[in-house]
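Mind looking over this structure? Questions follow.
Just one protein chain is left out here, and the rest sit where they should.
Chains here go by letter, A and B, matching the order in which they are written, and residues are numbered from 1 within each.
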Amino acid sequence: MFVHYLDLAWRSLKRTPLVSGLMVLAIAVGIGITMTSLSVYHMMSMDPIPEKSDTLFAVQLNTMDEGNQWWTDDDLPQQITYKDAMALYKADIPAKKVPMMRTGFTVHMNNDQVKPFLEGTRVTGRDFFSMFNVSFKYGDTWTQNQEDTIAPVVVISEQLNEKLFGGENSVGKEIYLDDNSYQIVGVLNNWDIHTKYYDLTNGAFNNVEAVYMPITQIPALELPAWGNTNGWKYEMIDSYQDRLNSETFWLQFWSQLDSPDEKIAYENFLTAYLTEQGGLGRYTREGVSFGLRDVNGWLEYNNVVSEDNRILVGLSFLFLIVCLANILGLLLGKFLRRAPEVGVRRALGASKRDVFKQHLVEVSLLGLFGGVIGIGIAQLGLWGVRESYSYYSALATMDLSMLFAAPVIAISACILAGMYPAWLVCKTQPAIYLKTQ
Amino acid sequence: MFEIKPIFNALLRSKAGALMLLIQVAITVAIVSNAAFIIQDRIEYLQQDTGYPEDEVFSFTVFTYSDDIDLIQKFEENETMLRNLPGVINAVAASEVPLSGSGSASSFQLDADPTDSKSVRAAYSGGDENFLDTLGVSVSEGRNFNPDEVIVSQDLSKIPTVIIVSRAFLEEMFPEGNGLGNTVYMGPAPLKIVGVVDKMMGPWLKDRAADNYIIFPFLQPNNFQKFIVRANAGEREAIMRQIEDIMLEDYNKRVITNVRGMDEAKANYNASDILMMRMLVVLIVVLVLVTALGIFGLTVFNISKRTKQIGTRRALGARKSAIIRYFLVENSIICTAGLVIGSIAALYLGKALLQEYSLPELNNWYIVATALFVLVISLLSVVMPANKAANISPSVATRSI
Partner (left out) sequence: MLTMTNISKVYQTEKVQTHALRDFNLQVNEGEFIAVTGPSGSGKTTFLNIAGMLENFTGGQYMLDDVDIGKLNDNARADLRNQKIGFIFQGFNLIPDLNLYENVEVPLRYRGIKAAERKRRIEDCLEKVGLGSRAKHLPQQLSGGQQQRVAIARALAGQPRFLLADEPTGNLDSLMARQVMELLEQINKEGATIVMVTHDPELARRAPRNIQVVDGKLADFTLYQSREAVLDTANDNKMKSAVEA
């Protein structure tokens, strides 16, 4: 019967090409606009590491004097000081945790073939890769010993390996960062995350770094932070050592807590740590305050989904409603005009449900066409977004779920709009249309 | 005359169709007025005067990776080299570049003791006496830095004692107007205001104190050094293209990046606003189109439903204009209701956006203008099919279907 209804629907659409065309166009445009903004929204708000996003926690510590405010909702700075980062890193719990910071180097091979170029570099702990599920193509992360002895070792991205070594296994080879040579211990597989959730300070949608090196290089190389450094009081910083000892915030810190018990234990630990630090006279606060947010909480806390995008998604849905009202009005006319035919069908034994289903199949077909054309329009829209704002180029795409969602939303929306006209037409008394035509 | 009562009764009979049209018109008014307002707000923001000749200025970053040279001396040479390039007006090594989205800011106090002192936040940058001229701005009161006030040093303990400030900062710090020549403090360091620039915006146009900008006669040459160049507008692009080669030819253990015009940097910083604006424009245009098509479709449908009735009216002596008027009046009744509801919805939507997001309050004129605009569009969408309806032959009435 379904196929038969489809056939009927197709004939019905063909009979009134103008009105059908208008309806398909309306739904296509509505879906196109909505999917454009929804796709960006979806990519922005999508869980970047769904398999363990609830076990990775960004650590925030309030080490400011009482009364100092921050621009976050809860007055906690997003980053922490160097001394706190190192203290937490050296602590016994949890098993996996990393401090980190973004810096950068001139990368070259100390020859004339490769023109020196700048690359962002992440300085972090050796567990970074296993914590954030980054896999290695060749080699592995540096050893604990290499980290402790500040060995000149690096892990590089697949893209950088491609650029410098043509994609071969480069483990053991050397590259130059500024004027020093470093040994490559690992090459990552392509790490494709649309949101750079582990460090949002440089823009949430920037690319991941191409070079990774041990956190112990920070004091050794006196690395500058390619990110924000924020202070809350005036401090005279004349040397790099001043910076390391200062109360300015410039490192990120993540801990992996696999169970609620571990989380409670860690919360207790942080409370004890902050109480101790307060006692040392570093700052004057009553009580302690810290933040432990998992990945999704962290993205939300940092307003990764832009305000503009939220407004656009809202407006797009209103727009979709307009399209639906449009379709509903046209369907009402189209279906009611067909009441005599429905009368005949009812006389020939069609139940109300049969008539209702027939009309819903017809509107679903409209929705399907609209949805498919809508995907095309959305692709056009997303192309426009990418052209207009290259920073969104990784975001302004439709993934499979969005491609699937477009016709589903279109069809459900059409069914919603078609429900009333279909109900109206199946409810009409058939007898009145049978006497004359 | 206008047959309002019979039209109204006919509408009541086909209420669902009329209701859909009403909803469309209402939502269209609500969305378009708010979106148009947001667009206007963004246009104003994007077109605001920054104080700089944005099409003449460009900047780039020099990343020196070798320790074998004296940066102070090298950059001094480079400044001279750049200034001597044909087409270049001035050039300077600077700690930060205005409008670039990247910079430093601090609180400045009225007293040396920070407690209870009045404090005003401002972004700041450092450079020598060429800084202002390179940016194409000039001191309107007071004076520029003297060369002997400029400190170019790696030693951070040498602190400048004079500053030039933007008028916005001066007026916020000294509302009584006695700012020039007065002293402000950055931490314990006293800084005497020697000059005022009427308009020079800081690095972040979206900052709440975007107009507060302070220039220090100070540069700590760094292996990550920014340069600003001002050239004749027509020659800027050509100079920008050569800049990497020129700089590397002079010394090659460095990387030249981020060569971009001030206008480009600003557009980059504001890319999300430009994007939002474009998307809203598309949204408005398509929305109005869809609504117009909806009205058009509904009118076409109504007419085909009433072909016989129209024929009968024509046979009974109705003029064409009366037929057209019938549909226009019918549409206007629905539209007016939609416009009224839409205007109220627009107010609420505006309030909601205001509360939820950092948008200014909706100007009510936008609602009025949008309502009139939608009314005109809706009447236009009716006229065409109605005109066709008026041409229905009276003979239709006498033929049975």
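Convention: contacts are C-beta pairs under 8 Å (C-beta built on N, C-alpha and C of every residue); 3 or more make two chains touch, one makes a residue touch a chain.
All values reported here derive from a predicted model rather than from experimental measurement.
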Residue of A:Gly314, A:Pro340 or A:Gly384 in touch with the missing chain, whole complex considered: A:Pro340
Option from A:Thr149, A:Asn268, A:Ser412 or A:Gln429 whose C-beta touches the chain left out: A:Gln429
Options A:Lys96, A:Lys263 or A:Lys352, residue touching the unrepresented chain: A:Lys352
Touch list for chain A against the chain that is not drawn: 1, 4, 8, 11-12, 15, 340-341, 343-354, 429-431, 434-437
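Everything that follows uses one rule, which is that only the chains that are shown with their structure count from here on.
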Separation of mean Cα positions, chain B and chain A [Å, integer]: 26
Residues of chain A defined as touching chain B within the complex: 18-19, 22, 25-26, 29-30, 33, 36-37, 104-106, 108, 116-118, 178-179, 224, 234, 236-239, 306-308, 310-312, 315-316, 318-319, 321-323, 325-326, 328-330, 332-334, 337, 381, 384-385, 388-392, 420-421, 424
Chain A-facing residues of chain B, complex: 16-17, 20-21, 23-24, 27-28, 30-31, 34-35, 38, 63, 65-67, 114, 156-157, 186-188, 224, 253-255, 257, 271-276, 278-280, 282-283, 286-287, 289-291, 293-294, 296-298, 300-302, 305, 353, 357-358
